[in-house]
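Note that one protein chain of the assembly has been removed; the remaining protein chains are unaltered in position.
Labels for the chains are A and B, by order of writing; each one numbers its residues from 1.
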Amino acid sequence: MRTNSTVQPRVSRFISALGAFVLAFGVLALGTPAHADVVNAELPFKISGNVQNKGVGIPAVSISMTGPAGFVATVLTDADGKYTVGVPEKLADYTVTVDEMTLPDGVAVIDNPATEFVEASVQTVTVGPGGRTTMNFFIGQGERKTTSIFDQVVQRLISGINFGLMLALASVGLSLIYGTTGISNFAHAELVTFGAVATYGLVALMGGDLLWLAIILALVLSAALGWGQDAALWAPLRRRGMGLVQLMIVSIGLSLGVRYLYQFFIGGSTEQLPGSDAERFALFGSVTLSAIDIASMSISVILIMLFALWLNRSKVGKATRAISDNPGLAASSGIDVDGVVRIVWIIGSVLAGFSGILWAYFRPGIRWDMGGQILLLIFAATTLGGLGTAYGALVGSLIVGILVESSSLVIPSDLKYVGALVVLIGILLFRPQGILGRKERVG
Amino acid sequence: MSSKPTSSSPIKSTGLHVGEIKPGVAKKDPILIADGVRRQFGGLVAVDVDHVEIPRNAITALIGPNGAGKTTFFNLLTGFDQPNEGKWSFNGKSLAKVSAFRVARRGLIRTFQLTKALGLLTVMDNMKLGSTEQSGEKLSASLFPFLWTKKETEIEAKATEILQRFKLDTKKDDFAASLSGGQRKLLEMARALMTDPELVMLDEPMAGVNPALTESLLEHILGLKAQGMTVLFVEHDMHMVRHIADWVIVMAEGRVVAEGAPDEVMKNPAVIDAYLGSHQDVDLGTVTGRITLPKISKEK
Partner (left out) sequence: MDILGIFLSSASFILAPTTIAYALATLGLALHFGYGGLLNMGMAGFMALGAYGYAIGVLTFGLPWYFAAFVGIAASIVFALILGIPTLRLRGDYLAIVTIAAAEIVRLMLLSSAFGGVTGSADGLSGFNGPGGTVTNPTVGAGGFNEGNPIPEGVYGFVPFLDNERTWYLRIVGILILAIAIFVVWRLVNSPWGRVIKGIREDEDAVRSLGKNVFAYKLQVLIIGGVLGALGGLMLAFATNVNSSVYVTSLTFFLWTALLLGGAATVFGPLAGSIIFWVLQAFLGLLFPALASVGLMPFTTIQAAQIKFIIVGFALVLLVVFRPQGLFGNKKELTFVK
């Protein structure tokens, strides 16, 4: 029997707790002295510099950067006008742009008074063999070029939809597996990484021209991994009647083991898939898109539509939904639960694998722990939509994707995942059935 | 009003109600009164009780077909679920918005349909957990054994005494998980007694119990009344209800449809209708009875 826990004034408690939290960090923030604003500090190479007007640093100027393999970063200067950006590659060119909208009124980027080089708000710098380079901007009276707020919002929105669709591919699989087996599968992150790592390995074998074949083979391997995982591990544990908590811890162990297995094979560095440096072309204003972005979004949409067709029309798809609704009833009405769960593992793995390939282009780059980086976002998306409901996972992913990408318009970009995690916690507290889930009957 | 527990023919308490018998009839000495208690799940109204009173120091059975809302009503009365509206009081004090553990502290103890023996605690620990007002359960005092060892000894003596009565004393050092289903039901009831309750609410105390144990369980329920406690229990088995209940309340589709003394209530057309639909020629005891109590026929 399940009973509803006592309904207490949860809302007010949560708000006061949140208040304390915000206050605690507010105090920290107030005490913050000048410090170079740093983004991507985990990357090995650095571009740094300052923005100054007659030797006085200008704070809170937005500087954006693009580089090889679709690298994009945005940073705000600190109280002294300094900034530092970690970049993934040396011996490469980066474009550094000052967003003149964020400069004080009536000033713009001017020539360096010392060298009298002609300077503009958009600069190309080369990170040399030393791995570090400096790019200073000088500000004075002048005309400015602007990126409108509208353009920024549109750019973030497109980025968010792209990211959200990629998350959706991973989270519908996680959601289906949770729905049919009850496992909170932490090792789903490793299925995501697998797609990217397998593609990378196959490209290394067959050459970059056969990328399409490498992707297809990687997905076939993902399917095999999903099948094998269920056959070798999860199905036997199901038959032993192992509890959900144990299953969750098993998935955590599996996640750790497999993650380090990837590191064993590909090392700790970031590698690129072919085509990741595809040219970005302007859509309108300053909004840009690359061919990879367009391909990524279209294939995601097609895959999700195929998946929806499968779930709604096919016999197995219907059985899957029946099991998610009521496993006992489904089993007693003659559905082969083990067989359906096996197929769910295969489909979930293929979708996660493909999501990993897209994530490799979006990040950009392949790393042994790339799946782990978005695991909690996948959980957030799945939970937001209602654990165990596939369409909910899709909607949840889009919301999380857009939230993450657009939040960096308002909060520091290195805190962009925090917003999604706060949403995850909030949803679990106030609407654990998710935005699309049904409220269970209790008692 | 009290009776000595004998397996053959327990003495029934009579004259519990005031005025004409109908659903929601007033009682001479009610211990629990519920008024307009309503609980909805989405569109489904699970419980919609206009008025009901539970008589003190008597055994009241709450019966009704599956899905009648009996367990939900139990959950609402004991604070394990909150109704959408309504008020209810215990010993004249309102229990609305009182959390489950506070309800229990006021002397209203319940058991569960699916037995909740604490499997990886020993039988003795299960019992000791039932005892109230233990200073050693406070975090601050728990670190200093001299503050609570005396109380522990007292509790242990009391627990041993109750366990003997329930014939579980030989099992006291075993994990509760190792007990049979029926023994767990007994343990749950024994544990409830450790709290010195006034009103014991038993949710299907006989479900899943080995017939050999049923009689002893019935005696224990009668024993509770003999000790001055009030019992409210949910049961499907009409033989059993007839055997031990002083008063019967019938629920169907969330409402109280009938009340009365056991033999009268079974003849009520509303009850027969709720249970049997059109097959109204069958005896309710035969339909619902899982076990046979041969002594019933003698009693009639």
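Basically, a residue touches a chain if its C-beta (ideal position, glycine included) is under 8 Å from a C-beta of that chain, and two chains touch if they have at least 3 such contacts.
If you're wondering where the values come from, they're calculated on a predicted model, not measured in any experiment.
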Visible contact partners (per top-of-document touch definition) of the missing chain: A, B
Residue among B:38, B:51 or B:105 that touches the chain left out of view: B:105
Touch with the omitted chain, as defined above, among A:252, A:316 or A:409: A:252
Identified contact with the non-displayed chain, of A:56, A:122, A:220 or A:244: A:244
Among A:41, A:206, A:224 or A:329, the residue in touch with the chain that has been omitted: A:41
Residues belonging to chain B that touch the chain removed from view: 78, 80, 100-102, 104-105, 109-112, 116-121, 125-126, 128-130, 132, 134, 136-139, 141-143, 145, 148, 152, 175, 188, 191-192, 194-195
In chain A, positions touching the absent partner: 3, 5-6, 8, 10, 13-14, 17-18, 20-21, 24-25, 28-29, 31-39, 41-42, 184, 233, 237, 242-246, 248-250, 252-261, 263-264, 267, 372, 376, 379-380, 383, 411-412, 414-415, 417-418, 421-422, 424-425, 428-429, 432
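Note that in this section only the chains that are shown with their structure count from here on.
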Computed distance of Cα centres, chain B from chain A, in Å: 54
